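Selected chains only, in their assembly positions.
Read from first to last, the chains carry the letters A and B; within each, the first residue is number 1.
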Amino acid sequence: MSTFVLVHGAWHEGSAWNKVIKQLEAKGHQAFAPTIAGHGKGVNKNVNHAQCTQSIVDYIVSKDLTDIVLLGHSFGGTIIAKVAEAVSDRIKRLIFFNAFVLNDGDRLTDNIPPDSQALFDKLARESDDNTMMLPSEVWREAFINDADLDLARSSYAQLSPEPYQPFLDKLDLKQFYSLPIAKSYLYCTEDNVLPQGEQWGWHPRMSNRLGLFRLVQMLGSHEVMFSNPIGLAEKIIVAGRE
Amino acid sequence: MSTFVLVHGAWHEGSAWNKVIKQLEAKGHQAFAPTIAGHGKGVNKNVNHAQCTQSIVDYIVSKDLTDIVLLGHSFGGTIIAKVAEAVSDRIKRLIFFNAFVLNDGDRLTDNIPPDSQALFDKLARESDDNTMMLPSEVWREAFINDADLDLARSSYAQLSPEPYQPFLDKLDLKQFYSLPIAKSYLYCTEDNVLPQGEQWGWHPRMSNRLGLFRLVQMLGSHEVMFSNPIGLAEKIIVAGRE
């Protein structure tokens, strides 16, 4: 049985994994879903990427978790790469789940199309705290395209504004790329948050940066933790097993 | 419940949708499948793209259809883009189903590989009425690869020669690209009518031209209205819902 630590993406918080965790536990696993610093409702959003990373490191150390299968979703992929550098001896495998795998020296925004960059710039500039709130029509059409309207709305209500600074910080990933930790890429094939294809898509553009990795695919959108949590849990187990 | 208007592709006529319509109706929706001018058996094939478009506009207006989910299959994608310009206030959403999404100023033949262009040129030149009949082995191997031989044959018998002029007309699509109508792209993943991949494939090459759109995928060939009409109807509902 495995110990999973699930790191959410932008706009989300740890509770997004509730149904997935329930299923993982029903299958005999342990699973934890910390909320990244600066994320969630009603918290101070003034964080940078290093502070986001440190909050997950602190969570793992404070609970003294070991032999972890550490999963990062979307933006969470940039977090788990840096967490892996900090506590590599506690981690058995990394799972990048429709997640950013940045090249050494990249910032997240280097890896998204110009129109998304322009949208995020505008949203952050128009906010009073350098955050971006995802437009609801983008959520419905591009993020959770496999949900019905009720689920699209109820899941949107769980989102909160995303601090912009962590998207802009350049990440030193030289150590990450030398770690001998096993890696999986879990890819939902209807994810259209990044335009599919060679230029901007999640897979194989991001995934192939991992070198040797285990590919696991499933049907569904970027947001299967809401639209198919049981199916997602099954694939997380396959991605995480020995 | 939605009002679907289903626009067929080249070589087909409206009756290709019969089984899909039956299933949509069984689920409580309305569905219509007009035959494009110059298409079907025993009709005058001397039409251009504007006349094809006008025939669908006339159909929609004569029936006074509103709040339409307008779907175009294959060549039909070029038709619904121009129909949307003409009667945008009647349309709630566009669904491009393994369909051409042309760039402004393109003609359809700009978007197919040189060997297909050469084949179509030759077929039209050798006809006595500037039409192309699809070779049966291309139908069997590339169009309806998921059917057994009986279905491949019976569906081929429903085809008729395609007027070539609409493939050659350059389309002004500036207005289309400024319409605020919601859009979906429904993609069958075994479609090999266009060579899969970045250079010539349906998706993501065509789909990404739509900007923000809802991606819906299903297994199957270019011709699932014959090989899997019930599954197709389910996906059309998902692509068309709010």
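In the analysis below, contacts are C-beta pairs under 8 Å (C-beta built on N, C-alpha and C of every residue); 3 or more make two chains touch, one makes a residue touch a chain.
Keep in mind the model is a prediction, meaning the values are calculated, not measured.
Every protein chain here is a copy of the same sequence, 2 of them drawn, and the whole complex in this file adds up to 3 copies.
Simple rule for what comes next: only the chains that are shown with their structure count from here on.
The mean-CA centres of chain A and chain B are about 37 angstrom from one another, to the nearest whole unit. Listing the residues of chain A that touch chain B in their complex gives 137-138, 140-142, 145-146, 148-149, 189-190, 192, 195-198, 201, 219.
The part of chain B that touches chain A in the complex is made up of residues 182, 198, 203-205, 207-208, 212-217, 238, 241-242.
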